[in-house]
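Complex shown without one protein chain; remaining protein chains in place.
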Amino acid sequence: METKISVSLSDFRTETRAWLEANCPESMRQPVKDPFDLFWGGRNAKFNSEDQRLWFERMLEKKWVVPYWEAKYGGGGLTSDENNILTQEMTRLGCRKPLYSFGISMLGPALLNFASEDQKLHYLPQIVEGKIWWCQGYSEPNAGSDLASLQTKAIDKGDHYEITGSKVWTSYADKSDWIFCLVRTDFNATKHNGISFILIDMTSKGVSTRPIKLISGKSPFCETFFDGVKVPKENLIGNLNEGWTIAKYLLTHERQMIGGIGETDVKKEVHTTALEKLSLNSSGAISDGVLRNQISDFEMDEEIFDLTIQRVTDEAKTGNNSGALSSFFKFYGTELNIARHELLMSIGGSEALFWGENEKKDGDLARKFCRSKGNSIEGGTSEIQLNIISKLILGLPTK
Amino acid sequence: METKISVSLSDFRTETRAWLEANCPESMRQPVKDPFDLFWGGRNAKFNSEDQRLWFERMLEKKWVVPYWEAKYGGGGLTSDENNILTQEMTRLGCRKPLYSFGISMLGPALLNFASEDQKLHYLPQIVEGKIWWCQGYSEPNAGSDLASLQTKAIDKGDHYEITGSKVWTSYADKSDWIFCLVRTDFNATKHNGISFILIDMTSKGVSTRPIKLISGKSPFCETFFDGVKVPKENLIGNLNEGWTIAKYLLTHERQMIGGIGETDVKKEVHTTALEKLSLNSSGAISDGVLRNQISDFEMDEEIFDLTIQRVTDEAKTGNNSGALSSFFKFYGTELNIARHELLMSIGGSEALFWGENEKKDGDLARKFCRSKGNSIEGGTSEIQLNIISKLILGLPTK
Amino acid sequence: MALIITEEQKMLKDSATELLSAKAPISQMRELRDSKYTPFDKELWEEMVAMGWTALTVPERYNGLDFGFVGLGQILEETGRNLSKSPLISSILLGASALRLSDNEALKVKLFPGIMEGTSQLTLAIQEGKHHQTSIFNTQAILKGDKYVINGSKTMVIDGTTANLFIVACLVDENYSLFIVDAKSSGITVSKKILMDSGSYADIIFKNVEVSAENQLNIKFDGRLFLDQLMTISYSGISAELLGICKQAFDITIQYLKERQQFGVIIGTYQALQHRAVILFSEIELCKSIVLKALQAIDENDTSALKYAHLAKAKLCKTAKLVTNEAIQLHGGIGVTDDADIGFYLKRARVAQQLFGDYNYHLDQLAKIKGY
Partner (left out) sequence: MALIITEEQKMLKDSATELLSAKAPISQMRELRDSKYTPFDKELWEEMVAMGWTALTVPERYNGLDFGFVGLGQILEETGRNLSKSPLISSILLGASALRLSDNEALKVKLFPGIMEGTSQLTLAIQEGKHHQTSIFNTQAILKGDKYVINGSKTMVIDGTTANLFIVACLVDENYSLFIVDAKSSGITVSKKILMDSGSYADIIFKNVEVSAENQLNIKFDGRLFLDQLMTISYSGISAELLGICKQAFDITIQYLKERQQFGVIIGTYQALQHRAVILFSEIELCKSIVLKALQAIDENDTSALKYAHLAKAKLCKTAKLVTNEAIQLHGGIGVTDDADIGFYLKRARVAQQLFGDYNYHLDQLAKIKGY
C-alpha cells in the first residue's frame, strides 16, 4: 500500500530531527529515574543541572515548550501533523519534556476553551515560560467518586470571593504557586449547577497544605486547606456556576493521560524481564508455566490495547469519536498497568519484595507496585468509568 | 485421633451392606446413561426392566424408598445417622435410587412442614409408593428471578378455586399426574403476601402442556397452561396467602440439590480424562500448558468445594448454620459444573464438538456442555444467589 | 497506515450487511438445521458469487478483484453476525487463498475461474488430531512416476461433504506440501460429521489416493512458509468471523437488558449487570483493533503478520468464550431455550474457537515467537 506524505512534512521531520540532535543535551535523553529530577518551573524554579537549563531555554526560544498552542499565547503554532512529527522525533531520541506542568496538560486546555481572551493572554504565556507551578484542586474528603458533591465554598464578598474548605489529592500543592480549583458558589442549586472554576494564588493568606503519605511511601499528593481565603473576582474562569462543564472537560483529559494515551515512555516488555530473571526449561521456555501463560496473556492485551489507542485515534481523525471512550481507556489502561506490576512482582519473587529503609533508594519495584494500586482510583475510579460507559456508550438505563 | 462409633450403628452398617449386596440387582448398580431410563413411578408407571421393578419393590418392602420419613407416612423411620449410613453404603455400591420423584425431594418436605395431618397421611404414602408423578409449577414467563411477581390466578368460587395462567420450566409436566403450584390468591396484597401453594390434578379439564426445547436438544421441561381449571379447596397446602413461606423453604432445598449437596454421583476427575485424551511432554506433563494449569486450578477449587460442603455440614450439626449458605453452594457449585464442562470441551477439542443428527445417541459431551449453561440460571440465577448472600450473610444494605 | 477501514471497504461491508440481513438472517440458519442439517442455501451462494465475494481476494491477472483481505474480513464479520452458512470460509478464505499463495501457475489459471464462479468448491484438509497444529502431519505423499500417492487421514474438514476439491496438507519426505485432490478420486472415504454449530464437517481417509504431480500447489515455494502464510490468513479470517459473533451476541444482549423487566424495573438498570456489560464492550473494543490489524498486515505483507494473526485468534477465542457465556447468562432462562437465537452464537463460537487452534494454542505460539 502506498502512503502519501506531503513533501513539506517530510522536510519538517528532517529539520526537526536535526535540530533535536544538535540541541538536546545527552543527559536530557536519558530515562527519568527520580520524579524530583524533572523541571517543573515555578516562582522558585530551580534547575537540577546545567543541561536541564540549556534544554528548557533552547526549547523555549524555539517555541516548542508547547508547540501546538497559537503563537500569541506563547505556543509554536504547529499544525497537528507537525506536532505529531515533533512528538515522534522526541520519542525516537528519548528527549525529555523541557517542562513538566499541569498548566500545560490541564489548565491550558481549560483556559483555551473557557477563559476570556484577556485571561488567555495573561495566563497562557506564563505557563509556557514555566513561571507558575500550577496544581489542581478537585477532590475533597467526602467528594471523591461523587466529585460534584464538593463543599469548598466561595462566598461573594462584593469585589472578591472568600473561600473556605479543603481539597485532597492536590499533587505538589506544597511546591505550587497557584491552584485551579472547583468551588461551590451556589448552595441552593442542584449539586452540578452550583460549582465554579477559579484560580487561587497559593501564597494568599489562609492557604495551607499537608502532605499525604501513600502505601508506597512519600507522594507528591497533599491536602490543601482554605481558611477564609480572599480571591479576586477576575480569577473566575468561565461563567459563574458553570464550573462543572469545565470539570467534565478536564476529567476527560486527565483520564486519557492516566489511561496511557499520549504517553511517550517506551515500556520494557514484561517477557524481557522474565527471560533475564527466570529459569528456562530445555526448550527455552520459562519453566514456571503458569507465569509464562500469564505473561503471554498480558502481553496479548497490552499489545492489542496499544493498537486500540491507535485505532480510536485514527477513527477520531475521521470524525468518529465518543468522549466516553476516554473512560474505557482510563479503565482498561490502568487495569493493564496494575496487572503489569503484579507480573513483575511474580517474576521477581522474594527479590521484588525488597522494601528497604531508604525510601529514595530502596525497593523501587515494590513501591511502584504499591503505587500502581492507585491507578484504578485516581482520576475517577474504575467503577465510575464503568458507570459512564454503561450510560453514555451502551445506553443502559439508570433507575 | 480416635473416633467413637456406637456399636449399634456399626452393626447397622454391616447389615445394610449385606442387605444391599443381596438385594440390589447388578444392573441397578450401573451409572445412569439415559435419564429416561430411570423409574419415576406415577399412574402410568412403567418399569424399564425386570431388575428395575425388583429393586423398587424390594426397597418399598424394606421401607427404604424414603428411609428417613416416619413410618406412619410410609417412611423407614431411620435416624439421621442411620440414613447417612444407608446413603454411604448405596453410594459405595453405586446403587441407583429405586424411585426418582419430586414428590420425595420437594413436595414431601413442604408437606411435612406445612400441611395438615390429614393431608400428610393422604399424600405422603402415595409418594413413597410411587403412585403419583409430581411436577413443580413455580416460574412464569414474566416471573423468573422475580418469582413473587407470578400472575397465575386462583379465584375463589365458593367450594373450589378456578385457576388461570401459565407456568414455565415445569419438568416432566407432560408425564406428570399432579402439579404443586404457586398461585396468586390475593391481587390487592403486596406481591409476596397474596400467593398460595396448591395441588392440582393434571387430568383436570383446562390443563395443557407444551414441551420446551433447550439449546442442548429436547428437555424434560414444559410450559403448562391453566385455563379456568377447577381445583377443590382442600388441595390448598398451608394457610391461604402464605404460600411464599413454603416457596422460600422449597427454593432453599432446590438450591442445595442443584449446588451438588447430597449428590451421590462420583465424578470422574477432569485430569483423568485429560491424561487419556491429550499428548504429554517428555516429563509426563500435559503438553498444553495452559490447559494443564486450568485443570489444576479447577481441581483445586473442586476438591476444596467438596471439603466446604463437608465443613458446613459438620458445622450445621453443631448448630452453626445459615440458610443463606445454600445460595453460596448453589452459586459456586453450578459455576464449577459449568467450568468442568468448558474444560472437557477444551480437552476434547474438535472431537468434543460432535453433535450428530440423533439426539439420543450423538453428541453427549457437547449437549451436556450446552445443558450446563442452564445450571447457573435454574433454581434461581447466580445473580439472585449473590443478592441473597449480600443481604442475608454480609448484611449489605439495599437502597 | 491508519488503523481504520477505507471508504471502499466500508461500502463492501455495508453491502454485506444488506445482503445477509435480507437473504441469510439467522432464521435461515435455523431452517437449514431443521432441514436435516443442510450445509448451506445454494441460492444464497449464487448471490454471493454475483456480489463478487468469491473473486474478492483473487489477483487481477486471474480476473479477480484483488480487493484484499481486509475486505474479505468485513464480509466474514457480517456472516458471523448473521451466522450465515456458505462455503465462504472453506472455498474462499482457505481454498482461494491457498491457490493465491501457490507458485503453480498452471493450477491457478485452471482453478480460479471455477472458484470465482462458485461452481468449484474447495476446502482444506489439514487437521489430523483433536487439536489444530501445523508442525506434525502423518499424512504422506510419495512420488511414484508422475503421480503422488497419498495415505493418511484428516478431520474437521469444513464443508468436506460438499466440496469437490480438497487441498491436502502432506509430508513429502521431510517437507510439507499441499496438493489439490479431486473429491471423487478413488481411495477417498468421507464421513460426515455434524458439529455443534449445525455445520457439516468431514473426517476423510486417504488410502493410496493417486494425484498428478501437476496438482502440487507449492513447486519451489517452501512448504513451511506456504503453510505459515496460509495459516496467517486462516487465523485472521476466522477471527473476523468471531468478531461478528461477539458483536452481535453483545448487541442482542444489550437490547435484552434494555427490554426485560423483573422486580418492576428494566434489568439493565442493575449495576452489576451494567459493569459486566461494560467489560464485554471493552474486550470487544480490543478485538476490533486486532482483527483489523491482522487483516491489514496480510494485505501489506507485514513481516509480523503471523504474530498479529496469533494475537487475533487468541484474543478472539478468549473474548468469544466470555461474551457468549455472559450473553446466555444475562438472558436468563430464555437464553438456554432453543427458541432464542442467542444459543446459536454460543454454539458457533465454540466451533470457530477450535477451528485452526484455540486460545491455548495461539497463546503458546505467541510466547514461542517472542522466545520465552
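A, B and C are the chain letters, set down in written order, and residue numbers restart from 1 in every chain.
We take it that contacts are C-beta pairs under 8 Å (C-beta built on N, C-alpha and C of every residue); 3 or more make two chains touch, one makes a residue touch a chain.
This one's a predicted model, so the numbers in the text were calculated from it and none came from an experiment.
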Among the chains present, which touch the one that was left out?
-> A, B, C
Options A:128, A:168 or A:250, residue touching the unrepresented chain | A:168
Which one, B:11, B:57 or B:303, makes contact with the chain that was left out?
-> B:303
For chain C, residues touching the missing partner are 270-272, 274-275
Pick out the residues on chain B that sit against the missing chain.
-> 1, 3, 269, 271, 274-275, 280, 284-286, 292-293, 295-297, 299-301, 303-305, 307-308, 310-312, 314-315, 317-318, 328, 331-332, 383, 386-387, 389-390, 393-399
Tell me, which residues in chain A touch the chain that this view leaves out?
-> 139, 142, 144-146, 149, 168-169, 212-217, 277, 279, 288-291, 338, 342, 345-346, 348-357, 362-363, 366, 369-371, 373-374, 376-378, 381-383, 386
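As a working rule, only the chains that are shown with their structure count from here on.
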Argmin over chains of |mean CA - global mean CA| returns C
In whole angstrom, how far does the Cα centroid of chain B sit from the Cα centroid of chain C?
-> 41
Calculate how many whole Å lie between the centre of chain A and the centre of chain C, each centre taken as the average of the chain's C-alpha atoms.
-> 43
Rounded to the nearest Å, the gap separating the Cα centres of chain A and chain B is 56
Multi-chain contact residues (two or more partners), chain C | 363-364
Using the touch rule from the top of the page, what residues of chain A touch 2 or more other chains?
-> 292-293
